[in-house]
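Just one protein chain is left out here, and the rest sit where they should.
Each chain carries a letter (A and B) given by its place in the written order, and its residues are counted from 1.
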Amino acid sequence: MHEETVYDALDTAHGGEGQWAFGTGFDDPLAGVDTTVPDGVEPADLGAYCLMLGDDALVLCQRLTEWATRAPELEEEVAIANCGLDLLGQARLLLARAGSAGVLGRSRRHATDSIPDEDALAYFRDPDEFVHHHLVEADGGDFAQTMVRLLVASTFRLALFAQLRESRDPVLSAIAAKGVPELTYHRDHAARWVLRLGDGTSESHRRAQAGVEAVWPLLADLFTATEVETRLTAAGVAVDPAGVREEVRGVLTTVLERATLTVPAWPAERPSPGRAGEHTGELAPLLATLQGLAREHPAATW
Amino acid sequence: MSAPTLDRRETAAVPDEAALQAHFDATIAADRRVEPRDWMPEAYRAGLVRQIAQHAHSEIIGMQPEGDWLLAAPSLRRKAVLLAKVQDEAGHGMYLYSAAETLGADRADLTDKLIEGRQKYSSIFNYPTLTYADCGVIGWLVDGAAICNQVPLCRSSYGPYARAMIRVCKEESFHQRQGYELLMTMMRGTDAQRAMVQDAVDRWWWPSLMMFGPPDDDSPNSAQSMAWGVKRHSNDELRQRYVDMSVPQAAALGVTLPDPELALDPETGRYRFGRIDWAEFKQVISGNGPCNAERVSRRRAARDDNAWVLEAATAYADKHAS
Partner (left out) sequence: MSTVVTDPRDVAETVTDPELPMLTLADLGVLREVRTADDGTVVVTITPTYSGCPAMGVMRADLVHALHRAGFADVDVRTVLSPPWSTDWISEDGRRKLAEGGIAPPGHAPVRTAGPVPLSLGPTRRTASCPLCGSADTEELSEFSGTACKALRRCRTCREPFEHVKEI
């Protein structure tokens, strides 16, 4: 590399043609993707389903990102950012898909036209319009609990996405196909930490077990289909979460046993309050941080 | 290409120090690269470890000012850009610590030195990020100044450092471009956004000029570093280059640089600029900047609060070593 050409490149890049000044026209993560809703599918259902999967990713990304600049080692700093970025990317695609299906909730009451759908949905919905599971919004706790939660969340999501690759909605199927290798990394990364912590020192074992006890009850919400999911599963678009229960249980049991951790009793399952927009007290502060700046400047473009 | 290897450990008959020194001097004189297994004077090795470690520390501490906006980035695209950038910086840090390790240093030990204040990092990161425009200005000015400093290091006499710099510089120019693009977008936005950008420029311009270090006549380690080809241009030379590059960029952006004395010298074609407040620089570098304590204490907390995690990883590796 010739250093002079680097300086030149920096100089001319700012030049008259405004190469650096590409703008908001390029924002849409689905730019140019054919977003026609398949025959026999209610757009409102498809959008609602994309919000469920999108919110799970967005909120978990937010929780993971809380570790940025605070991780136990540099390798983990990079790994956590990596997982967060993958989830954020999935969230963007899914929220944009929801928007393209016309599902925007009450967000457009506040968000101006200059704000793309993905941001209207992420930044201008109220807490009761978010439809993620409680699993992802719970405060992360220590590193052990963070990794147990990541293990559970990514095992569940990977199992769903592996099947969603066959969805009749080509956009959803493409998002899933793209997500599978990413989620495989997340799940296996978290699983290896759970092994090391469970089977590490007595302190790490104690913390890992406490993490398991804290996260386990949240499994209760994951496997009961909402009406939207039931209709879309029948239409060949969505995956019935009940259908991935045994796979999820199998993976979690394998990992915990190898990690010398006690597998708690399976919690009594229930319809997910999160999917119905009912959340714990931990969501409001999370959203306040996420949305504060964007809401302060509703007419701004970033 | 590397010079023929003379390795202390592998050469049966140990050549005498003078011959080794002569070979090293010839390598430097011919502008060839010194590689990890080559003999090198102890002072050269120690100086490089100090320089590379300081650089690695800067990458890691440098994650914090912008990292503080990760949770609050105002659009999902900006959040992705920022997260990717913070991840890049951690990658740069890892890479540079590995380069230091080729010289026999140990990352954990270097980290301890950072936390105990025995090694420094770039003092630019001791300023706070007050608004989101700061993220753009850091990309434009701070990454920009870092590039001006680092591009010449792509020709550093020490091979692994030089090669690390080539890759790091490419990523830094992407950061700079994205920072500038954020500012462009904000300048086309609302009045409040434009005011935010100008305010951020006002706060970061002078500190960015200080990133090139003290003036040449007051720079203790420079002369030896230049002679060894570890450093290629003087602080003042690089600073001037940065100013010349930034002034037209500021104009294109539509912001004013906070220096009434800034003016084109028609004879040299370069920009004259005002006097830098070195008293402030010394304050910040000696630990009294706005965020010094916070920056280091976060690193300390990351190390100490999570020590049990690394202990567990070690214990697990030992158990399953066979």
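To be clear about the criterion, contacts are C-beta pairs under 8 Å (C-beta built on N, C-alpha and C of every residue); 3 or more make two chains touch, one makes a residue touch a chain.
All figures in this text were calculated on a predicted structure; none of them were measured in a lab.
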Full-complex contact with the absent chain, from B:20, B:34, B:61 or B:81: B:81
Touching the absent chain when the full complex is considered, from A:41, A:79 or A:153: A:79
Touch criterion as defined above, residue of A:72, A:105 or A:179 at the omitted chain: A:179
Of A:110, A:192, A:249 or A:295, the residue in touch with the unshown chain: A:192
Selected from B:166, B:226, B:252 or B:276 as touching the chain missing from the view: B:166
On chain A, residues whose C-beta touches the chain left out of the figure: 17, 19, 22, 26-27, 29-33, 74-75, 78-79, 82, 85-90, 92-93, 158-159, 162, 165-166, 170-171, 173-175, 177-182, 184-185, 187-189, 191-192, 195, 247, 251, 254-255, 258
Residues belonging to chain B that touch the chain removed from view: 35-37, 77, 80-81, 83-84, 87-88, 90-92, 94-95, 98-99, 101-102, 159-160, 163-164, 166-167, 170-171, 174, 177-178, 181
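One rule holds for everything that comes next: only the chains that are shown with their structure count from here on.
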Touch list for chain A against partner chain B, complex: 1, 3, 6-7, 9-11, 13-14, 18, 20-24, 27, 29, 58, 62, 65-66, 68-75, 77-78, 81-82, 84-85, 88-89, 91-92, 95, 115-116, 118-119, 122-123, 143-144, 195-197, 199-201, 203-204, 207, 289-290, 292-294, 297, 299-302
Complex contacts: residues of chain B adjacent to chain A: 60, 63-64, 67, 70-80, 83-84, 86-87, 90-91, 93-94, 97, 132, 144, 147-148, 151-152, 154-155, 166, 169, 173, 176-177, 180-182, 184-186, 188-190, 192-193, 241, 245, 248-249, 252, 298, 301-302, 306, 308-317, 319
